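Below is one structure. I have some questions about it.
Complex shown without one protein chain; remaining protein chains in place.
The letters A, B and C name the chains in turn, as written, and every chain counts its residues from 1.
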Amino acid sequence: MAKPDYINEFEGWKQEFVHHYPITVRFSETDAFGHLNNTVAFVYFEQGRINFFKEIGLVEEWFSKSGEAIPVTADLHCDFMKQVFFDEELLIHVKVHEIGQSSVELHYKITNDKQEVCMTGRGRMVQISRETGKPVIWSEGSRSKLEASMNK
Amino acid sequence: MAKPDYINEFEGWKQEFVHHYPITVRFSETDAFGHLNNTVAFVYFEQGRINFFKEIGLVEEWFSKSGEAIPVTADLHCDFMKQVFFDEELLIHVKVHEIGQSSVELHYKITNDKQEVCMTGRGRMVQISRETGKPVIWSEGSRSKLEASMNK
Amino acid sequence: MAKPDYINEFEGWKQEFVHHYPITVRFSETDAFGHLNNTVAFVYFEQGRINFFKEIGLVEEWFSKSGEAIPVTADLHCDFMKQVFFDEELLIHVKVHEIGQSSVELHYKITNDKQEVCMTGRGRMVQISRETGKPVIWSEGSRSKLEASMNK
Partner (left out) sequence: MAKPDYINEFEGWKQEFVHHYPITVRFSETDAFGHLNNTVAFVYFEQGRINFFKEIGLVEEWFSKSGEAIPVTADLHCDFMKQVFFDEELLIHVKVHEIGQSSVELHYKITNDKQEVCMTGRGRMVQISRETGKPVIWSEGSRSKLEASMNK
């Protein structure tokens, strides 16, 4: 399988992840081909991403009722490298790749309990106003937290 | 299979449904046993129910942003009579069984394209205040619409 | 809220659960009313149930490729007692209520981190042949495992 173009050098890239979130494959997430349905990878990405934002202290405002800014998905990409089956224990790894004015590009790596990479991915989140839908520039504090996560 | 206790007389009960909503089984809704995953029956009930409320003119207020009352699920019951597989074309039938002060009990019947009953079900919805979570008594108008659906 | 009719005495019933499985509410499981979508309760029941079967040693055969008997859902019932929101940490409690020839009735209790009961439920699973769809009577071993779980 060809290397996805968002990965420069696979071995180095694999080492750069610090944050991860454990998920066990649910039976309702399998499909009639007997494996994990492809659409569930993006549910796992979302859970890994939210957990990452929580760990670096970005999530409270977004999920409070009064939060004016919310994060939305601008794009998402997943490369499926290895089939995954019911009851496998996975780790969803997430890291910041690049920080924009009001957006952030995240990279994803999903590994199984043999440390094999099953999926890789990337995607850009944008912080927008809940009312107007327009982008909301990162506060100093938010930007610092995203940057700090890159230097661990 | 024993008759569910919310059905008095099966043949008569089956005839009482007027409203229905078509759904084709999605591949992502199957599981590794090769059939429709049991949890999806309740997604189908929800779609049938919302469509029913829409057809009788109850839904606009609930789903507007300013809607103060929203319908929530008090209980749900499903009896699985016949396995369902990928790509089957189903009809989700819904009718009012009983109207309370601020609640309504609905009955459900899911049939396949041979008019076989695959699932039956029932459940009570309660209209509550979005702010307080307390029950909100049906308006005259809402009650009339629910009643009218029973006399068709 | 009225007590569901499958519960004789609520306080005693609540104490009878030994097995439980932790689940954190995912963002993709919420809906536009801001809370957990009702249909997800049954996904949680399924995960609690499978974990229960695993803990008592019943699951290997069912989920192996060569397994001839599989468990299917005969019916499911959920009572929704308390709204649940994003990121809440829940416990899915499962116990055997009654053992039939080829079936078992399970009871469910979902609690939040304040030990409040958010949902209760019940449902019957039947062991069937993957080929014929006919019920398969419990082996001595399987029946013993189900019985043993009731005497803890």
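Just so it is clear, a residue touches a chain if its C-beta (ideal position, glycine included) is under 8 Å from a C-beta of that chain, and two chains touch if they have at least 3 such contacts.
Computed from a predicted model, the values in this text were never measured in an experiment.
The chain not shown here is touched by just one of A:Val25, A:Val43 or A:Val59, and that residue is A:Val43.
Considering the whole complex, the residue from A:Ile7, A:Leu76 or A:Val117 that touches the absent chain is A:Leu76. Summary of contacts with the chain left out: across B:Asp31, B:Glu46 or B:Asp75, the touching residue is B:Glu46.
Across the interface with the omitted chain, subunit C contributes residues 27-28, 30-32, 34-35, 37, 39, 85-86.
Considering the complete assembly, subunit A touches the hidden chain via residues 1, 4, 32-33, 37-43, 45-46, 63, 70, 72-80, 83, 130, 133. One chain of the complex is left out; on subunit B, the residues touching it are 26-28, 34, 43, 46-47, 50, 63, 65, 86-87.
Simple rule for what comes next: only the chains that are shown with their structure count from here on.
Chain centroids computed from C-alpha atoms place C closest to the centre of all protein C-alpha atoms shown.
Set against the Cα centre of subunit B, the chain with the most distant centre is A. Mean C-alpha position of subunit A lies 30 Å from that of subunit C. Computed from the mean C-alpha positions, the centre of subunit A lies at a distance of 36 Å from the centre of subunit B.
Contacts with at least two other chains are made by residues 27-28, 34, 86 of subunit A.
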